[in-house]
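Every protein chain except one is present and positioned as in the full complex.
Each chain carries a letter (A, B and C) given by its place in the written order, and its residues are counted from 1.
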Amino acid sequence: MIKVGIVGGTGYTGVELLRLLALHPEVELRAITSRKEDGLPVADLYPSLRGRVNLAFSAPDKADLTQCDVVFFATPHGVAMAQAPALLAAGVKVIDLAADFRIKDRAVFESTYKIEHTAPELLEQAVYGLPELNREDIAAATLIANPGCYPTTMQLGFVPLLKAGWIDASHLIADCKSGVSGAGRKAEIGILFSESSDNFKAYGVGGHRHTPETAAQLQRYTEQKVGLIFTPHLVPMIRGMHSTLYARLTREVSNEELQQLFEDAYREQPFVDVLPFGSHPETRSTRGANVLRLALHRHGDTVIILVVQDNLVKGASGQAVQCMNLMFGLEEGLGLQTIALMP
Amino acid sequence: MIKVGIVGGTGYTGVELLRLLALHPEVELRAITSRKEDGLPVADLYPSLRGRVNLAFSAPDKADLTQCDVVFFATPHGVAMAQAPALLAAGVKVIDLAADFRIKDRAVFESTYKIEHTAPELLEQAVYGLPELNREDIAAATLIANPGCYPTTMQLGFVPLLKAGWIDASHLIADCKSGVSGAGRKAEIGILFSESSDNFKAYGVGGHRHTPETAAQLQRYTEQKVGLIFTPHLVPMIRGMHSTLYARLTREVSNEELQQLFEDAYREQPFVDVLPFGSHPETRSTRGANVLRLALHRHGDTVIILVVQDNLVKGASGQAVQCMNLMFGLEEGLGLQTIALMP
Amino acid sequence: MIKVGIVGGTGYTGVELLRLLALHPEVELRAITSRKEDGLPVADLYPSLRGRVNLAFSAPDKADLTQCDVVFFATPHGVAMAQAPALLAAGVKVIDLAADFRIKDRAVFESTYKIEHTAPELLEQAVYGLPELNREDIAAATLIANPGCYPTTMQLGFVPLLKAGWIDASHLIADCKSGVSGAGRKAEIGILFSESSDNFKAYGVGGHRHTPETAAQLQRYTEQKVGLIFTPHLVPMIRGMHSTLYARLTREVSNEELQQLFEDAYREQPFVDVLPFGSHPETRSTRGANVLRLALHRHGDTVIILVVQDNLVKGASGQAVQCMNLMFGLEEGLGLQTIALMP
Partner (left out) sequence: MIKVGIVGGTGYTGVELLRLLALHPEVELRAITSRKEDGLPVADLYPSLRGRVNLAFSAPDKADLTQCDVVFFATPHGVAMAQAPALLAAGVKVIDLAADFRIKDRAVFESTYKIEHTAPELLEQAVYGLPELNREDIAAATLIANPGCYPTTMQLGFVPLLKAGWIDASHLIADCKSGVSGAGRKAEIGILFSESSDNFKAYGVGGHRHTPETAAQLQRYTEQKVGLIFTPHLVPMIRGMHSTLYARLTREVSNEELQQLFEDAYREQPFVDVLPFGSHPETRSTRGANVLRLALHRHGDTVIILVVQDNLVKGASGQAVQCMNLMFGLEEGLGLQTIALMP
């Protein structure tokens, strides 16, 4: 059994980790930290876990996380970089669901997140946790930077085309839509029910933090300079992410060749589902499940890729568990077989 | 033109007052105060008002509210009682949308709201602003205690039966359901979209602040001791309130007599709509409109009254404007003719 | 492995059965019938099942259901009664999720559902599938009448009090609220998104079909004549049911005794969760999970019981699988361990 600790278990990625790990046959939950909720049974905050998770939150200083085999950080940016060095030194593997180790370039990180990086020596060692593109490195890693939710959809949508060299990498458009849980469990006016229900808006156009992460990752697959326009929007639904990606072809390819390219790219990937050409995937077909589904469309020389996932599962906690499985030599899908809730 | 000031214009009842008053033909908006948003144009906070309301918020100490003919308090409990005495002394009429003057018994008020009442001398003078039951007093009043949203539905549903003496007043059940805007525009986890969407729950069972207000008002219409069980629930919708009221008949009456009782009670009331016996009113039939609709059902000796309204209009700001019209001798429905938005 | 057939797999209880059974370790799905969708892969209609369910729908006459060990009917009322006799004769167990065998009294059934009962000889043999009240009979049964969703909440809420003889059975009030999926997957105007979103209403007050079923079941636990007022409401959420139950105590009992009564009643029941006295259970704490949670409140001589469940799981398909497990001597919770999705 893998002994697991979670730092910051009160947010949405934290409770989602609990939901997945409570049913994982090879996991033993050892500690869940929360400074604010010290002593509170986890199931009191999340009654959905009554009878399933019997732990209480413990203050960070009371939890001996060095007894764990792996520690997940489901925290705001900046926490993992402070605690990871000691854990790694004690032989504990670390999976960070925040951004601390996602961007290799320290200067870009610091200008993007407006905080100083306090563990820059770990940036090189950290492995970007997107199994479909990085499986071998993840299996060998001790420190994982779990990808952002938006970046997961953009990479799995664009990379096959970039690798093939079929599109103009300098003008990629990603028009993305996310459910409100992506904004986290924070007491903010803008994500109140009465503010975000029955409403739709874009936000952070031109300056979302996921742009540098995605651009840097996409750059790995092309020699052309990547130009990415990323427009996030807020959808009045709890979970779910839909990315509508536009790229211009730079050579003649048929729709069949496009479809074949994606099917070949993802045939062996258990958690990526390529739908028939011209399909319209719905976010609800992934609700609660660790799966990303995509479909291709075509308009003249423009390819349109529709990508959906549950932002809290394949876009966050499910992906983190997928990485954990790889890191510990387990079957990649262990504990991740839940089927999407529909309706 | 009536010169109007609003204290606390940033909450939902405040912006709803602005929506109604901006189109009121006899109103001139003079000042809207907000300590926090001093100097901010109202339309920057509420873009729905762009081009319609050109005022900026001003800090309370900068606004000379004594120049107004009437001041609305769309504030948390405790603010109106602090400022009303000076305004009244200056000849300004006051309409309080909070609870400061709703409960005549100071001790009950203080134990219910956990604050000291600092203007107890005004409690007697304050008029409870429910025009359908209190029209003449409102017309003559200088200080209005605007009713709570839940109490409005419970009173307009139970009072005809209490007046007639047909029901057992000692065992009234009000199973009430409110949209989330009733909880106000506050940064609280519990009313986040991701917490209250796709969810339903009761809250405050046995101890909601609207119970003493309602019980005291109902008591005015019966000599029997009123016993009221009030169970509020939170519905995943923005606006709307549905109260399902249960009372046991103490004498033989036919369904026709029941229906007649209510039709007689409200025939002359422009903002109460009695539907045919056995109807199922929907909250959306009142969305944005100053109207309360109700319908009667019967099961053996139990009468069931279904009551709907928009909690922010007939349940708050619309009712306040209705009171203002009466206080200034205007046609009662002036500025209140908007039709419900459906769908 | 149990060979399972499903008649009527296109509705919401059908797809929910598929979600649960696809992951059940002792089940082999053999046939799913649909006259309309004959030949269509199940996963084309429900992409959430892509890669998990490889069956196609087959027309009823093509599917040899007599090869199955058990057949679930997720059909409109009237279908199971037509097909069950032949299946039972062939030694196949039958679990009907519709109402065909829920009401023992044929005349009451026929007047309630407005159809003739074509297999009245099976009414006596059919076992009402509420395991918490009926476990032994279910284990021995060949024909199960799976309870309605509302009746499940009303029975599990009222029965401990009826058995104890502490309440006035002649005046029970059940003010119930259901998510829209309870209305089924039917092309009807009233349950369109644009009609039922941001809206709340009662429906079927005084005449809902679940009243006779519930009253007859409750009657089994008291010698007093049961009087039940049942008021269903429609909540703008997909899944979830919240029943607010009111009963008057006929003797002196303390809150502690009340709580103890329920804890004793459900201590050994894996799928009923009694919360601390005075709690407010939320429907989302059961979303997707086979669990019913309840909490007690008290107001004078009135007990208020708040009950929540997922109408499609503990209220329908999960309960049916729970019955199947009992009928085949399996662990009662097999395949039913999924944790509620929250947020």
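Following the convention adopted for this analysis, a contact is a pair of C-beta atoms (placed from the backbone, for glycine too) under 8 Å apart; a residue touches a chain by one contact, two chains touch by 3 or more.
Owing to the predicted nature of the structure, the values given are computational and were not obtained by experimental measurement.
Among C:Val180, C:Met241 or C:Cys323, only C:Val180 touches the chain left out of the display. When you scan C:Glu136, C:Glu188, C:Asp264 or C:Glu331 for touch with the missing chain, the hit is C:Glu188. For the chain missing from the display, the contacting residue among B:Arg19, B:Lys177 or B:His208 is B:Arg19, taking the whole complex into account. Within the set A:Leu143, A:Leu306, A:Cys323 or A:Leu336, the residue that contacts the chain not displayed is A:Leu306. Interface with the hidden chain, as seen from chain A, comprises residues 171, 173, 175, 177, 179, 194-195, 197-203, 205-206, 227, 229, 231, 233, 235-240, 242, 244, 246, 248, 278, 280-284, 287, 297-300, 302, 304, 306, 308, 343.
Although one chain is not displayed, its contacts with chain C can still be listed: residues 12, 179-181, 183, 185, 187-189, 191-198, 236-238. Touching the omitted chain from chain B are residues 12, 15, 19, 22-23, 46-52, 181, 185, 197-198, 238-239, 273, 275, 281-282, 284-289, 291, 293, 337-343.
Operating definition for what follows: only the chains that are shown with their structure count from here on.
If each chain is reduced to the centroid of its CA atoms, chain B and chain C end up 39 Å from each other.
Centroids of chain A and chain C (each the mean of its C-alpha atoms) stand 36 Å apart. Once the centre of each chain is set as its mean CA position, chain A and chain B turn out to be 45 Å apart. For chain A, the set of residues touching two or more other chains reads 12, 181, 185, 197-198, 238.
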